[in-house]
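Only a single protein chain was left out; the remaining protein chains are all shown in position.
For chain A:
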Amino acid sequence: MFVLALVKQTVRVPSEKFNRDIDQAISEELNLKFANKVVLDVGLCIALWDIIKRGESFILPGDGGHHTKVEFRYVVFRPFMEQILVGRIKNCDKESVQVSLGFFEDIFISSENLQKNSRFDETEHLWIWEYQTEDGKHDLFMDTGEEIRFKVVAEYFIDTTPSGPSNEAPDSSLDPIKDNKRLSYRINASINESGLGLLSWWAS
């Protein structure tokens, strides 16, 4: 679920960090810039792994800091397709089940990717898997907070940097629900296979 991304970038180290070891100062700047951010088509950045190459440092007119070109490897959260992961159910609604890993919560299992014969219970506000056995149906509940094993089936990256004004009506673009849907990195998952779903379902 974690990979190393190799990135080349010019880093500015402010002058107040000149007394520090240069690699340490650069590593601080890189973590300041990337930690807990989603990079388009790369994934969610966690922490710096190492600096591979460090070029010469330059001081530019009108700027106290120095600029150094570095090549570094960063730990990135980016599960591969078909990877099996374990998380906790965060929320259920009519369309999907949302799963959280704690540090990443934009994982959705849409209703068609749930186990066959699942139904949504409006009063309890959760999904129920109607498991068929010889002696009838068993209702298996998908409670919030339960541990769930799922398979990654799709990923979507959206460039969320603000662009110019949109052509849509202004009041619709301020709609908070629509805004929430613009997730920069979103994973679609599936539990439609034996062995997938709540851990308690397969414990025995």
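In this text, contacts are C-beta pairs under 8 Å (C-beta built on N, C-alpha and C of every residue); 3 or more make two chains touch, one makes a residue touch a chain; residues count from 1.
One rule holds in what follows: contacts and distances are computed from a predicted model.
Enquirer: UniProt name of the unshown chain, from "DNA-directed RNA polymerase III subunit RPC9", "G protein gamma domain-containing protein", "Armadillo/beta-catenin/plakoglobin" or "Cleavage and polyadenylation specificity factor subunit 3-II"?
Expert: Matching "DNA-directed RNA polymerase III subunit RPC9", "G protein gamma domain-containing protein", "Armadillo/beta-catenin/plakoglobin" or "Cleavage and polyadenylation specificity factor subunit 3-II" to the record, the invisible chain is "DNA-directed RNA polymerase III subunit RPC9".
Enquirer: Which listed residue, A:102, A:136 or A:162, touches the chain dropped from view?
Expert: A:102
Enquirer: With respect to the chain omitted from the figure, which of A:12, A:54, A:73 or A:186 is a touching residue?
Expert: Counting the whole complex, the residue in contact with the absent chain is A:73.
Enquirer: Suppose we count only contacts with the excluded chain; which residues of chain A make the list?
Expert: Within chain A, the residues touching the omitted chain are 1-9, 24, 27-28, 31-32, 35-37, 39, 41-43, 45-49, 71, 73, 75-78, 80, 82-84, 86, 101-103, 149, 151, 193-196, 202.
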